[in-house]
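Beneath this line is the structure, given in structure tokens, with notes to follow.
Only one protein chain is missing; all other protein chains are in place.
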Amino acid sequence: MEQGALAAAISPDLITVHPAERDRYSQDMSFVNPVRPASVVRPKTAADIQRIVKFANQTGTPLVPVSSGPPHFRGDTVPSVGGAVIVDVSGMKKILLVDRKRRVAMCEPGVTFAELIPEVEKVGLRLNMPLLPRSSKSVVGSLLEREPVIMPKYQWDISDPLACAEIFFGTGDEFRTGQAAGPGSIAEQWAVGAVQKAPYGPGTASLHRLIQGAQGTMGIVTWVSMRCEILPSLEEPFVIGSSQLDALLQMAYWLIRLRSVNECFILNNTNLAAIFAKERPPRFQSLKASLPTWTLFYAVAGYEYLPEERVSSHMKDITEIAQRLGLEAEKAVGEVSAHEILKAVQRPSSNPYWKLRPSGACQDTFYLTLREKLAVQIDAMNVLAEKAGYPASQMGVYIQPVVQGTSYHCEYNLFYDPQNRRELNRVKELSTLAVRELMAKGAFFSRPYGESKGMILNRDAATLSTLSKLKKIFDPNNVMNPGKVCF
Amino acid sequence: MALSKDIYSAFEDVVGPEYICNDPVIMPSYHGTEFAAIVLPKDTAEVQAIVKLCNKYKLPFRPVCTGWTGKFSKGTLYLDLRRMNRIIEINETNMYAVVEPYVISAQLQAELMKRGLHLNVKGAGSNCSAMLRGHGHLDQTTSGDDRNHLAIEWVTPAGDIVRSGSLGSSDEWFCGDGPGPSLRSILTSAVPPGVTPGVFTKAALKIYHWPGPSRFPVEGISPKYYLSEIPPNFMARYFSFPSVEKMWEAEIKIGESEIAFELMGFNVAMVAANITTSNEEEEQTFQRLSKEVQGPGFFIILAGNSAADFAYKKRVLEQIIGEAGGRSLASVEDPRTEGILLCQCIRISASIRETFRPGGAFSSIPVMGQRDLTIQWAIGAGQAKEPLIEKGLIVDDGGAFFGWGVEQGHLGKTEIFCKYDPQNPEAKKAVEDWHNAQSARAFQERYFALLAGPNEEIGRGLSNYHLWWNKIQQALDPNGVSAGAGALV
Partner (left out) sequence: MGLEQYKGDMEMCCRCSACKWIPMQRVSGYRYAHVCPSISKYNFHSYSGGGRLNIGAAMLKQGFNYTDRLLDIIYNCQMCGACGVSCNYAMDMEVLEPIQEFRIKCVEDGKTHPALDQVIAGLRKHGSEVPPTGKRGDWALGLHLKDATKEKVDVLYHAGCLISYDKNMQKLAKATVKILQKAGVEFGIAGDAETCSGGRAYQMGYQEDFLNQAQKNMALIKQSGAKTVVTGCADGYQAFKVLYDKFKLKGNLEVLHISEYIDRLTKEGRLKPQKKVDLLVTYHDPCRLGRLGEPWIPWAGKKVPGDRFVFDPPKTYRRGTHGVYQPPRDVLKSIPGVKLTEMTRIKEYAWCCGAGGGVDASNPDFAQWTARERIDEAESTGAEALVTTCCWCEKTFHQAIAETGSRLKVYDIVELVETAIT
């Protein structure tokens, strides 16, 4: 690649060609093939980004946008082709807006959860978080990946909590989605009291939906805005442990349907132990042994007005549902208290990242599905795991009702020791097999990553062909993260 | 623009002679437009065949559900989807329903209510298609616009069948997005509207919990319906406030505390329209109510999931209203009025009396998004109505606007309209001028932009969205047959 040309396009200070640096981006914790980028650029401004994209178009240089810090897990930030330039925007750390009244915040891609949370909390807001993201995870990254969030009640649309975004498409053109599109610049909008909140439009298109799930193949995002929720003045967390997943799912269904609870998700004992065992073994094993197979966690909250009364009226309704289902809400399961869980999930993971704690590495397989299909899919996964020589009991399972209970994110976390080749190969094989087997059982892999993406995407030729048409419009020269998704 | 015999019979082969017509006598009932023909396909396969023929003959087409209003170009093929009217599925376990285009909201809602569920009903009314995107009184708890769509079965302008999200991959309706980027990005959006390319033949919609009875206890004979009782744990009130600011403050607090089932920022003119059964009665009632209110206000429905929940919500409401200096309108507290307004707002969504009854026409500027911002603009637009009212060119509604909170106040809608007699050219012209001036002001002062028709300046002001949209349309519709013009209101 013509280093000189890139340096001419943007300030050379932003470019690194140092082999060690390039190596850092050449692989991640997934099983994708390592490919070393030609260089790494660290733009500071939108203008830098635009210049980089223009340069890429002129020279046919593949760009791989990266927002979060390492470790990466999904292979989406590892180049698929040689000669790529990593566009690492993790240094763009401005928090551009926090507006209490309109319940919205806006930040650049380098901002992590740990950085944004205190800022929104200052004015009495909170984020609808993914479950315990790693501390280096970019908020923007999480939103663009359509990661499930732990308060399904507030997720009206799968695109939530993303509001608007500014992007440089693969063509190098700047575009702002939703309300942010205009009229006028952001500064002009602010001047009349506008914030960047409404996600749809302009016109019939709602292009934030195109940018989401694209894994950087449509362009590079320079900021996003997101809806925030009110920070409760009172919270009562509960857990219900059971070996009967179905009963817990039914419980979760009613909690969400009645909008009685904020946080609401289900973890199996392995995952709950992984989250709370600070060191392993023996702590992990004993903790896990103390836990029921499945734990449903939920929190009831009160806000500004009569918080106690709100919580108690909800609790009364919830108790009735639980009784109907033969369940009992408690304040702790085994050695883990509901309160601990609540505090933990309102922040990113402490270090080391919880998924790395049990064995040093983790491979995730996740998809969306219907409630009634979960049991069969989980059984199938258990059988597959055992067949592959991976003890099913070691597998973490996370079930997140999403979009107000219209579907369920189901995630299997295969913890393994990355130094152990046999174990690693087992997990690799298992995760490929699992995708095939689970798809046959109705799993919908809405966010296809890594090796299995072809298998996933090929099931729907019509969608694929339409997406390709769109890709040609927004990134005609295919410079944006080529090789990802179906592009 | 008559179709040649051959072309006509090609379409006839698809739908059968009973379901195609190009006799000019029927066109007045189709928006007074000279359509190439009206066709009534019965299923997706027929829609696809029709669209393919349109591509073959380069004939523009437009699909229509209930077709309340619309602007169409002469010579277009009109796909009247009324025969595609099945409820495919109500999935209570996963909170969605799948319908064809001509299931109206009232039908789906009635089925849902029996199951303790309900849906977003467009403000236009439950007489409209349940499937199309739109927003309405219930947005506070049922969201609106494109945000309720899950998977969609879509015949593209080129005649391909695309099944978005989980539908294409695993034959289930629960998700409309992915794998990878979402095709919902190009399918539908919010008001200000645009026209969807191609035809939706089925769609899954999110559904919501309904805490009320399986049907309202409606008594009486039309139009004097009333409820024999207000359903348990339900209450409806209208509050007026000393100022717009106070109203907005109360609205936001109500949203944040998640107590309202519906929050509809009716102005009193709309309250008067909805609780009366004739124009004369409406006029008198409007005069009377105008004296009873202290300023702008909203209508609110509380609905408790239980007695405790209801009691809590009532207490919070009282406190919020007290703090904002709100005052309840006594007329609406009368259980007879309260009951029917409550039922109407949920079941009909109440728009015909407010809009068409007085003069037969209305001209509206509706906008979705940030409620406080759009209210700011609407105050000016309301003031600009006053001279028209004084001259007797439009119906006196106090110059008011209306709107509501969406998703518990996260988003909102504001709208303002003029009701007038379309047979009066002076009134028509004055209303058009008002519409143009207020739309232009919204854009120039950076509030929002209306996107009726191609407009370079607006496009440029909105991230050049129009250029992108043109490219998308060209890619999806190489023969340019999916007619792009037309607004939804």
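All chains are identified by letter, namely A and B, in their written order; residue positions are counted from 1 within each chain.
We take it that a contact is a pair of C-beta atoms (placed from the backbone, for glycine too) under 8 Å apart; a residue touches a chain by one contact, two chains touch by 3 or more.
Quantities reported herein were computed from a predicted structural model and do not represent experimental measurements.
Partners of the chain left out, restricted to shown chains and counted across the full complex, are B. Across the entire complex, the residue among B:N94, B:N148, B:S240 or B:Q344 in touch with the chain not shown is B:Q344.
Note on the undisplayed chain: of the listed residues B:H149, B:R163 or B:K419, the one touching it is B:K419. For chain B, the list of residues touching the undisplayed chain reads 19, 21, 23-26, 28-32, 38, 40, 66-69, 80, 82-83, 87, 103-104, 106-111, 114, 125-127, 215-216, 218, 221-225, 277-280, 283, 343-344, 347-348, 352-353, 355-361, 392-395, 419-424, 427.
Just so it is clear, only the chains that are shown with their structure count from here on.
With centres taken as mean Cα positions, chain B sits 33 Å from chain A.
Put simply, chain A touches chain B in their complex at residues 101-103, 146, 156-159, 173-176, 179, 181-184, 188-189, 191-195, 197-198, 200-215, 217-218, 227, 230, 253, 257-260, 303-306, 309-310, 312-314, 316-317, 320, 368-372, 403-407, 439, 442-448, 453, 456-457, 459-460, 462-463, 465-467, 469-470, 472-474, 485-486. Listing the residues of chain B that touch chain A in their complex gives 91, 93-96, 143, 145-147, 150, 156, 160-166, 168-170, 172, 174-190, 192-197, 206, 208-209, 252-253, 256-258, 305-306, 308-309, 311-312, 315-316, 319-320, 368-370, 372-373, 376, 407, 409-411, 443-449, 451, 458, 461-466, 468-469, 471-472, 475-476.
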